[in-house]
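A single protein chain has been omitted from the complex, and every remaining protein chain is retained in its original position.
On to subunit A.
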Amino acid sequence: SENQNGLIIETEMLDSNKDSLKLEAMKRIVAMIARGKNASDLFPAVVKNVACKNIEVKKLVYVYLVRYAEEQQDLALLSISTFQRGLKDPNQLIRASALRVLSSIRVTIIVPIMMLAIKEAASDMSPYVRKTAAHAIPKLHSLDPEQKDQLIEVIEKLLADKTTLVAGSVVMAFEEVCPDRIDLIHKNYRKLCNLLIDVEEWGQVVIINMLTRYARTQFLNPNVNVSITHMYEDEKAEVTTLEKRKPYVMDPDHRLLLRNTKPLLQSRNAAVVMAVAQLYFHLAPKAEVGIIAKALGMFEPYLKSFYIRSTDPTQIKILKLEVLTNLANEANISTILREFQTYIKSMDKDFVAASIQAIGRCATNIGEVRDTCLNGLVQLLSNRDELVVAESVVVIKKLLQMQPEQHSDIIKHMAKLIDNIQVPMARASILWLIGEYCEHVPKIAPDVLRKMAKSFTNEEDIVKLQIINLAAKLYLTNSKQTKLLTQYVLNLAKYDQNYDIRDRARFIRQLIVPTDKSGALNKYAKKLFLALKPAPVLESPFKDRDHFQLGSLSHLLNAKAAGYQELPDWPESAPDPSVRNVEVKDSVCAERTVLTGPEGAGNRKRGRKAVKNQKSASESESESESSESEDESEEESEEESESDTDVRKKKVGLDWNRILANYVVNTLHYIQYTAFYFFK
């Protein structure tokens, strides 16, 4: 009732003639919305004020409308005429905000009005209003997908827009509405590449990601040696091969994209840096990127940047560990192992477990240190912390599988541990190990089975399954000593509560105990159970996500997120590059940039243009626009000569690897989560 009272007061305030009271009421209502309280009852009182003269009241009414219009569709229609009037206002800010609110009201009945408004705004004089139109496109599309075809027309129109303000927003709309219409990009490709550096940072990310996909459909894979395939086909006719063999030449447009994105590696925005890095990863010749994530070789000089601090969040620790493990090689392994040793003493037990696994992976990857690692891990078996011991057991088990003959003493040591270790996974691992190599420990194995038979009923399921396994293997190799024990274990298992265990017991009994009914398989029981098994490959938890575009949500989750666009494979032969050519004036401009490298063009322009433009900004809109284009042409002529010399001065061999690695490391420091995307 208190809430009700409050609402009545606010209704009265809204109905008053004083703007200050209205404003106060709207502020209280917005505060309610922010807290998640329901304020929908006030809708009639609020909607009346949509035409209020006070701009702050008006803005807060907009906030309210957008929040509740969906629930109060009929009442919301009362406000529409105000917005329609707003769309015609001489002030561009008011036109834009009218369109923003109109397109944010999710009321299906006004779809035609929205469509009309968007179309008109798309040809507005003010680039800010056109930007708002681009934003409105995905809103309308999600409200009514049937408008798609008309919206695509608007997108096509806005893609041709030459201002940086619109570029990011329209590409965003393109990505949401018609990401498969790559053909719409052709004519705008060079323009987008050239505008890129001056687009605001969020738009840059979207454009770079889209262009990555575009490039994968239009250009040839720079990393495939074309000549080799030709040689193979025409082995006999060597003369023709020589003629046919064309060395790979990168499409100048492909080069343009790589060159124009490069300076953005200096962006303060980690998302932009990441976008450029993924672009290079997916599009650049190997010589220019190293093989970033695959071989990680380029990160090697930065090994120490990935050393772990006790204050790092766990997920960062685990990522850094992953990087260090991937960087390990014969040369640096001793340093890395020394570092790992300090990690094992950490108080963060999840991290200790991950470190032990990392040691295991180093041991499998680098044969020279296998024994050292194994000995280190065996020492951990006497650690006081059970989790440490358990994790070590699991890793040792995997390592021993690679060369069991030499390590029967370790197996014996592990057999003794079974009395103390409680962690089920570790117990199961030890039992499996003893069963698998029971011939190396003929005296101990039956005794372990005896103890396990005793505790069988109290064990976890995974342990029970391994006890049955151990029993079966011993029965096959040493039935004299273990026949009765095995029978006993199988009987216990037969009446277990768990399906799987009952099933397994029945299955194993049929296999190993010869009866009249048991079929031909009985003869092969030993081969079935004691076959030589391949040693496991210790794998990174980050593997298997290569097929996703680097840095995407899908890549991070390793699952396809809604709206994810597959990165296409390179085409076998390049589609016609002339589709990107544009009319006379533009094509001249594009060629110039191809030749001279436009990175600085935008940047350099900024200063001088800035001064002029700022002055004109205060003048009327149309004027400011025309003066901008004047500036542009003026600037361009100056530009040409300057950047030409610059290019000549520029060193040819840029150390891409170093640059990229630097930025990755830097980004990692800036927002550590970047690492998520890099190391699969």
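Operating definition for what follows: a contact is a pair of C-beta atoms (placed from the backbone, for glycine too) under 8 Å apart; a residue touches a chain by one contact, two chains touch by 3 or more; residues count from 1.
Definition applied: contacts and distances are computed from a predicted model.
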Identity of the absent chain, which is to be given by its UniProt protein name, from "AP-3 complex subunit mu-2-like", "ACOX2 oxidase", "Protein transport protein SEC23" or "Superoxide dismutase"
"AP-3 complex subunit mu-2-like"
Thinking of the whole complex, not just what is shown, which of A:Lys48, A:Arg67 or A:Arg370 touches the missing chain?
A:Arg67
Please identify which residue in A:Val273, A:Ile333, A:Ile421 or A:Ala525 touches the non-displayed chain.
A:Val273
Of A:Arg309, A:Lys443, A:Lys480 or A:Lys533, which sits in contact with the chain we cannot see?
A:Arg309
Hidden-chain contact residue, picked from the options A:Lys48, A:Arg106, A:Lys119 or A:Arg370
A:Arg106
Identify the residue among A:His135, A:His282, A:Arg427 or A:Arg580 that touches the chain left out of the display.
A:His135
May I ask you to list the residues on subunit A that touch the chain which is not drawn?
18-20, 23, 27, 30-31, 33-36, 54-56, 59-60, 62-63, 67, 70, 91-93, 96, 100, 103-104, 106, 126-128, 132, 135-136, 138-139, 142, 164-165, 169, 172, 197-198, 200-202, 205, 209, 263, 266-271, 273-275, 301-302, 304-305, 307, 309-311, 313-315, 339, 342, 345-348, 383-385, 551-554, 556-557, 559, 561-565, 599-600, 603-607, 609-611, 613-615, 617-618, 624, 646, 649, 662-663, 665-666, 669-671, 673-674, 676-677
